[in-house]
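Attaching a single structure in structure tokens format; questions to follow.
Removed: one protein chain of the complex. Kept in place: all other protein chains.
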Amino acid sequence: MLPSAFDYVAPSSLEEAIEALGADPDARILAGGQSLIPLLKLRLARPGRLVDLRKVGGLRYLREEDGGVAIGAMTPHAEVAASPLLAGEARALAGAAAAVGDVQVRNRGTFGGSLAHADPSADIPAAVLALGATLVARGPDGEREIPAEDFFLAPWTTALRPDEILTGARIPVREGSAGAYAYLRQKASGFALVGVAAVLEMDGSTCRAARLAVTGAGNRPLRLREAEEALAGIDPTDGDAVREACRGAGDAIESPQDDLHASADYRRSMTEVIAARAVSRAASS
Amino acid sequence: MTTSISVTVNGRDRTDQIDPRLLLVHYLRDVLDLTGTHVGCETSLCGACTVLVDGKAVKACTLLAAQADGCEITTIEGLAEGEELHPLQEAFWEEHGRQCGFCTPGMILAAHQLLSDDPDPGEAEIRHALEGNLCRCTGYHNIVRAVRRAAVAMAAAAE
Partner (left out) sequence: MATPTMPKQIGARVRRKEDPRLITGSSTYTDDLKLRGAVHCALLRSPHARARVLSIDTSGAEETDGVVAVVTGRDLEGEVGGLPVAHKIEGLLEPPHLPLAVDEVRYVGDAVAAVVAETAFAARDALERIEVEYEELDPVVDVEAAAEGGPLVHEDLGTNVAFEFPFEAGDVETAFRDAPVVIRQRLMNQRQIPFAVEPRAVAARWDRGHRKLEVWSTTQIPHLLRAQLSLILGMPEHSVRVVAPEVGGGFGSKLNVYAEEALVGHLARALGRPVKWTATRTEGFQATIHGRDQLAEVEVAAEEDGTLRGMKVRLLQDLGAYHQLLTPVIPTLTVLMLPGVYRLRNLRVDLKGVFTNKTPTDAYRGAGRPEATYIIERVVDMVSDETGVDPAEVRRRNFIPDDAFPAETCTGLSYDSGGYGAALDALLEAADYEGLRREQAGKRERGELMGIGLSTYVEICGLGPSAAMPAGGWEACTVEVRRTGNVVVKTGVSPHGQGEETTFAQIVADALGVSMDAVEIAHGDTDYVPEGIGTFGSRAQAVGGAALSLCLEDLREKSRKIAGHLLEADPEDVEFEEGELRIRGAPGRSVGFGDVVGAAYMADDLPEGVEPGLAATRFFEPPNFTFPFGAHLCVVDVDPDTGEPSLRKYVAVDDCGTVINPMIVDGQLHGGIAQAVAQALYEEAVYDESGQLVTGSLMDYPVPKSTYLPSYELHRTTTPTPVNPLGAKGVGEAGTIGGTPCVMNAVIDAVSHLGVRHLDMPARPEKLWRVLAESR
């Protein structure tokens, strides 16, 4: 409950924030703090400097943009979960946001913070991965776009450079698409034991293409490509067909998490079960 | 180092120089002497420290006091209007929605946000909204009933 000492700055522009971040190799960005502050309290994180983004304007938004939705990094999960703009496939993101922690955490925790923290059991990363979102980062050299596919490198490790700040993401919302997030929770922490975001592109009652991403099972969010391929061409409201398509989906996970909450076997097997549930939920939405 | 914060707590303006590593819950308890906000865990899961920040339920142990700069904060001490209890307080009393009372302030404030968002929640909604608040005494049974009673009372008062 008593963090180690750090310098604290709350710059009022993104440029100043980037500069403050770059000036100290031990600096960390503070967004909502729902992941970082618990680490500070246990002294598992000991940043030399915290760069608080609360005064930086223009990072909290959720708006339609180019046939999709743009979300600012500082947008709290609660707003993402409740946004009517997240329709069709983007329900996968709204569902993931609604699954984060609890009410209090969703009020403070932010969309960008969860992505940048890249906890291997966090919900939001699976959704942006399944949605094929484009993440936007700003560094000293300006803005850079990073496909979600390339963003999550390892547990708690992203493609962000040390002096870059994630500013937001663009989420596609295609006509005729559907999406959902389903998960089993780790009963203590509330994190996903296995969470799957499912995105379906529909052609009438047929799934033209599917994208599935799992969190909690592996050491980073992963696409379930075999299941995606098997889902193409089926009627996703047919539960048996969906289950059949998702059979073996967990085999895509190379090194499953294996801990006291669940064995690797269980996580693999649940990946298949939860993937099917996410698809069915998307199809019925 | 220190940093300056200005906050409004239970309707009163405050400005303080604080250590930036001070958590909001410690600011409330140790600087402002508002000890109704409790600390029950250090992993942001028990919710005993829940307060309202700009009307939203927040875990005061998972917020630096510095982050609350410029915010309006309501703690359990600020809920009653003088001697008149808030309907949630009345309902927690009437329905025996607590035993040892330690989780109660946080529980009431989490319920406060629920009723602001959804004035007519059912049991499932109430349980969902209180997931961030642990109670070891009541098994939640009477807490759920208390929130339900408060919802009814507040709806009746609003008519």
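Residue numbering begins at 1 within each chain, and the chains themselves are lettered A and B in the order written.
Here is the rule we use: contacts are C-beta pairs under 8 Å (C-beta built on N, C-alpha and C of every residue); 3 or more make two chains touch, one makes a residue touch a chain.
These figures come from a predicted structure and were not determined experimentally.
Enquirer: In the complete assembly, which of B:Cys46, B:Ile73, B:Leu115 or B:Ala151 touches the absent chain?
Expert: Touches the omitted chain: B:Cys46.
Enquirer: For the chain not shown, which residue from B:Val9, B:Leu24, B:Leu115 or B:Val144 touches it across the whole complex?
Expert: Touching the chain that is not displayed is residue B:Val144.
Enquirer: Just checking the interface: what residues of subunit B touch the absent partner chain?
Expert: Against the left-out chain, subunit B lists 19, 21, 29, 33-43, 45-46, 48, 75-77, 79-80, 85, 89, 92-94, 96, 98-105, 108, 123, 126-128, 130-131, 133-144.
Enquirer: When the complex is taken as a whole, what residues of subunit A touch the one chain not shown?
Expert: 1-2, 4-5, 42, 184, 187-190, 260-263, 266, 269-270, 273
Here is the rule we go by: only the chains that are shown with their structure count from here on.
Enquirer: CA centre of subunit A versus CA centre of subunit B: separation in Å?
Expert: Centre separation, subunit A to subunit B: 28 Å.
Enquirer: Give the list of subunit A residues in touch with subunit B in this complex.
Expert: 1-8, 10, 30, 33-34, 37-38, 40-42, 50, 52, 54, 78, 101-105, 107-108, 188-190
Enquirer: Show which residues of subunit B lie in contact with subunit A when the two form their complex.
Expert: Against subunit A, subunit B makes touches at 1, 3, 19-21, 23, 26, 39, 42-45, 47, 50, 53, 56-59, 61-64, 66-67, 69, 110, 113-114, 129, 131-133.
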